[in-house]
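Here the complex is missing one protein chain, while the rest keep their positions.
Right after this comes chain A.
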(Lines give C-alpha, C1' and ligand atoms only; values in the text may rest on other atoms or scores of the structure.)
Protein backbone atom coordinates (compact mmCIF):
# COMPACT_ATOMS: atom_id res chain seq x y z
CA UNK A 1 0.00 0.00 0.00
CA UNK A 2 1.66 3.21 -1.18
CA UNK A 3 1.89 5.86 1.51
CA UNK A 4 1.51 9.60 1.06
CA UNK A 5 4.73 11.64 1.22
CA UNK A 6 4.16 13.00 4.73
CA UNK A 7 3.89 9.45 6.10
CA UNK A 8 7.08 8.18 4.44
CA UNK A 9 10.12 8.13 6.70
CA UNK A 10 13.38 6.25 7.17
CA UNK A 11 11.54 3.22 8.51
CA UNK A 12 9.25 2.87 5.49
CA UNK A 13 9.44 -0.52 3.70
CA UNK A 14 10.04 -0.68 -0.07
CA UNK A 15 6.59 -2.18 -0.55
CA UNK A 16 5.01 1.01 0.81
CA UNK A 17 6.70 3.48 -1.56
CA UNK A 18 4.97 4.92 -4.62
CA UNK A 19 6.02 3.80 -8.14
CA UNK A 20 9.19 5.71 -9.05
CA UNK A 21 8.91 7.63 -5.73
CA UNK A 22 6.31 9.84 -7.42
CA UNK A 23 4.63 12.36 -5.14
CA UNK A 24 0.93 13.14 -5.42
CA UNK A 25 0.60 15.99 -2.91
CA UNK A 26 1.56 19.67 -3.12
CA UNK A 27 4.07 21.50 -0.87
CA UNK A 28 5.73 18.41 0.56
CA UNK A 29 8.97 20.40 0.89
CA UNK A 30 7.46 21.86 4.08
CA UNK A 31 7.86 18.42 5.66
CA UNK A 32 11.53 18.28 4.74
CA UNK A 33 13.48 20.17 7.41
CA UNK A 34 16.45 21.44 5.42
CA UNK A 35 17.42 23.58 8.43
CA UNK A 36 19.20 20.45 9.68
CA UNK A 37 21.86 21.00 6.98
CA UNK A 38 22.85 24.42 8.43
CA UNK A 39 26.37 24.95 9.74
CA UNK A 40 26.24 28.76 10.20
CA UNK A 41 23.12 30.74 11.17
CA UNK A 42 21.85 34.18 10.12
CA UNK A 43 20.78 36.43 13.01
CA UNK A 44 18.57 39.53 12.62
CA UNK A 45 19.32 42.74 14.53
CA UNK A 46 15.82 44.24 14.99
CA UNK A 47 17.32 47.69 15.82
CA UNK A 48 19.05 48.01 12.45
CA UNK A 49 16.28 46.44 10.29
CA UNK A 50 14.20 49.04 8.34
CA UNK A 51 11.81 46.44 6.91
CA UNK A 52 12.82 47.18 3.33
CA UNK A 53 12.17 43.44 2.65
CA UNK A 54 15.07 43.20 0.16
CA UNK A 55 16.27 40.06 1.94
CA UNK A 56 12.96 38.25 1.24
CA UNK A 57 13.23 37.70 -2.54
CA UNK A 58 16.96 36.91 -2.22
CA UNK A 59 16.33 33.98 0.13
CA UNK A 60 16.50 30.83 -2.04
CA UNK A 61 14.56 28.78 0.50
CA UNK A 62 11.64 31.11 1.30
CA UNK A 63 12.81 31.09 4.89
CA UNK A 64 12.03 34.77 5.67
CA UNK A 65 8.31 34.95 6.45
CA UNK A 66 6.45 38.25 5.92
CA UNK A 67 3.28 39.28 7.77
CA UNK A 68 1.37 42.56 7.32
CA UNK A 69 4.22 44.08 5.33
CA UNK A 70 6.82 43.27 8.00
CA UNK A 71 9.42 40.55 8.03
CA UNK A 72 9.38 38.09 10.89
CA UNK A 73 12.31 36.15 12.31
CA UNK A 74 13.91 33.43 10.17
CA UNK A 75 12.19 30.07 9.56
CA UNK A 76 15.05 28.07 11.04
CA UNK A 77 13.35 24.76 10.19
CA UNK A 78 14.15 25.41 6.52
CA UNK A 79 17.00 28.02 6.47
CA UNK A 80 20.14 26.26 5.19
CA UNK A 81 22.41 29.09 6.36
CA UNK A 82 23.69 30.12 2.91
CA UNK A 83 24.21 33.73 4.05
CA UNK A 84 22.87 35.40 0.90
CA UNK A 85 20.56 37.57 3.06
CA UNK A 86 23.61 39.00 4.86
CA UNK A 87 24.95 40.32 1.53
CA UNK A 88 21.51 41.52 0.42
CA UNK A 89 20.80 43.65 3.50
CA UNK A 90 21.79 47.32 2.82
CA UNK A 91 21.76 48.17 6.55
CA UNK A 92 24.00 45.48 8.00
CA UNK A 93 21.07 44.16 10.03
CA UNK A 94 21.87 40.48 9.41
CA UNK A 95 25.05 38.75 10.57
CA UNK A 96 26.20 35.13 10.50
CA UNK A 97 26.69 33.32 13.76
CA UNK A 98 28.91 30.24 13.86
CA UNK A 99 27.05 26.97 14.33
CA UNK A 100 23.33 26.19 14.41
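Basically, a residue touches a chain if its C-beta (ideal position, glycine included) is under 8 Å from a C-beta of that chain, and two chains touch if they have at least 3 such contacts; residues count from 1.
As a working rule, contacts and distances are computed from a predicted model.
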Problem - The complex's invisible chain, by UniProt name, from "Amino acid ABC transporter permease", "Acylaldehyde oxidase", "Pyruvate ferredoxin oxidoreductase" or "Cell division topological specificity factor MinE" - result: "Pyruvate ferredoxin oxidoreductase"
Exercise for the section: Write down which of A:17, A:33, A:53 or A:66 is the residue touching the left-out chain. Expected result: A:17
Fill in the blank from the handout: Residue list for chain A contacting the dropped chain reads 8, 10, 12-15, 17, 19-26, 28
